[in-house]
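Missing here is one protein chain; the remaining ones are kept as they sit in the complex.
Right after this comes subunit A.
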Amino acid sequence: MKPAPLLLLLLLFIGSQSFAQALVQGSVKDATGQPIPGANVVLKGAYDGASTDATGAFRFSTKLKGAQTLAVSFLGYATVEKEINLDQPQRSLSFTLKPDYRQLQAVQISAGAFEASDEKRAALLNSRDIVTTAGASADIMAAINTLPGTQKVGEEGKLFVRGGDSYEAKTFIDGLQVANPYTATIPDVPSRGRFSPFLFSGMAFSSGGYSAEFGQALSSALLLQSQDLPEESQTGISLMTIGGSLSRTKRWTNTSLAVSADYTNLAPYMKLVPQQQSWQHMPESKAGSLVFRQKTSPTGMLKLYGTYASSHFAVTQPDVDHPENPVAVDLRNQNLFLNSTYEEIFKEHWTLQTGMTFTHTQDHIAAGEALVTAHQNTWNGKAVLIGDIGRSVTLRTGLETQLRGYRQTYLEHPNTAAQKGVVDEQNVAGFAEADVYLGDKLVARPGLRWERSYFLAKNALSPRLALAYQVGKDAQVSFAYGHFYQTPENDYLKYHTPLTFEKATHYILNYQRTIGKRTLRVEGYYKQYRHLIRYNATNLLDATEITNGGHGYARGVEFFFRDQESIKLGDYWISYSLLDTKRLYKGFPEAARPSFASTHNLSLVYKQMVKPIKTYVGTTFSYTSGRPYHNPNLEGFQRSRTKHYLDLSLSASYLTSFKGHSTIVHVACNNLLGFNNVFGYRYATTPNAEGQYDRQPVVPGAKRFALLALLISINDGKK
């Protein structure tokens, strides 16, 4: 007998069949002793294994021998491994899995923050909500104004948050501060946000207590997250009663390029609808933009965005001191904004985000005989590193710098000497913060931010802290605290008097409960202001001294309720803000409530898809209690109140197709019921013959504003 075939046969036999089978069995539980069904139990590198049953038990047999590694894994839990020796008889094994808190994200910091995202369902609003909010006219800032924490200031159109002035609210695109988020304007002509909501996939509005990543904002941070690669190539056409735009998007596998041109001219509309102001040149703007995206690797993304806009308007404004002599105001603005960011993930756990922006803005204002020209160049650079450390810590750390050059020339009269204002500022900042999950119910976010202003020659150190604790199944309580610093505005810096950072301290307590698609939020806060800018005259131009001697406080309670469940294809939210604030700042003779700070703000937003007529309708009701103003005919300062502000706006979008292309016909009307709203009063500087100060009301340009738009998108894929 030849031994070789026999040996082969034997080996084959051993290789496939004859190993003695070892039995592996045991159970898998979580930290509280509850069984985990569906967990995967596997001998590493082999097929052998099993899933746990409803009681968390597992049992399988294997032909493997010797020392092996048994791994137990389940989604949301950290994988556990154990060395076992299969040559010895196996006892029942017991495993306890610990939650991977970062992966579970059961509890999230919500104090002060409102998130809007297309991706996260937990978000309270998404970018489509912005576009469909009636009365907002697709303006991000106006839609944000229906959220708690904001005060409506109709003649400005900007964000005013929790008793803070508009300059205290900053806008960031992909983490980088935007130097000029609003269109250029003059007093009593409201401005709009410069950026279309369609550029962004997510938004977060924070009315206080925000991350150490963001500085140079006393009151609020509006964070806009730009879109990644567009889904498909398309051509977009929009025609509106106030202008039109044309865009072309081309998508390649890993690259996209989009160009657009916009033209806005209010002349045809304003000629049709009588206006309060007497316009010499109705608002007109021309803009162009370019968006480039390059996926540099499966996890890397390079984004470039550039936009240039040129706007012009001229209006004759009444002068309360010289009613016979109205003032002609002419404003021209050019704005260039370039933004580039690059993001990449390294070794799965580290994310690097870098970015740079450049803004050039130039204003040319002629008011009567006075002439003001100003231009500013702003550079921002930022690098942030985000890393996961262990199972329960996420670290964010970064550096940023801003360079700003501001030049202003003021001529009171063509024959007077020019007054020049020059500000060259450099700001450098560094920050670090960590999300620390302390068990599955508590997360803490301590952070620290340091910044230095070279112009002020001052340093500031801001500690920040946020906590969130889960109470019950659907509810959580959050707390946020922090110091916030901001360099004074160019208007004050240009006098080159020694100044320091303005400062605010926030304390916020928040309760949030979400059941299904219903969310209730209640938030209370206290905000303390120090070192606010103060000067010794009513008007800055008459002042001889500018200091950081101002101070103030703001406190309030806010409610928000949103329900996307009770009404089929319908959605509504109610937000209410109660505000108590006083401040001593600018030319105030005593601490008082500023004109922008109304006590009560209520918004009711309702949207409904009406399927039979393929129309999405929205309505927004806003109420703002009387705003303070100063009446020099009466005792005291800022003691008078305007009557309340009311608005009911309506919008409807009819979704259809035109020659096979998705088409939307949109109609909208603000202040449908025609309430006579007054924003405030402007008083004469000198009394009239009867010893009374005359006044003029500050009112909207027209009672109502109506818009008709046609939006067509032509997808390359569809024929």
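The definition used in the following text is that a residue touches a chain if its C-beta (ideal position, glycine included) is under 8 Å from a C-beta of that chain, and two chains touch if they have at least 3 such contacts; residues count from 1.
Keep in mind that, in the parts below, contacts and distances are computed from a predicted model.
Not every chain of the complex appears here, and the one that does not is recorded in UniProt as "Tetratricopeptide repeat protein", selected from "ABC transporter ATP-binding protein", "YdbS-like PH domain-containing protein", "YCII-related domain-containing protein" or "Tetratricopeptide repeat protein".
For the chain left out of this panel, the touching residue among A:Lys29, A:Arg59 or A:Arg128 is A:Arg128. Of the listed residues A:Lys82, A:His496, A:Lys614 or A:Lys643, the one in contact with the hidden chain in the full complex is A:Lys614.
When you scan A:Thr656, A:Asn676 or A:Gln692 for touch with the missing chain, the hit is A:Thr656. Contact with the chain that does not appear here is found for just one residue of A:Ser51, A:Asn265, A:Gln528 or A:Ser625, A:Ser51.
The omitted chain makes contact with subunit A at the following residues, 4, 7-8, 11-12, 15-16, 37-40, 42, 44-51, 53-54, 75-76, 103, 105, 118-119, 121, 126, 128, 231-232, 298, 614, 655-657, 660, 662, 717-718.
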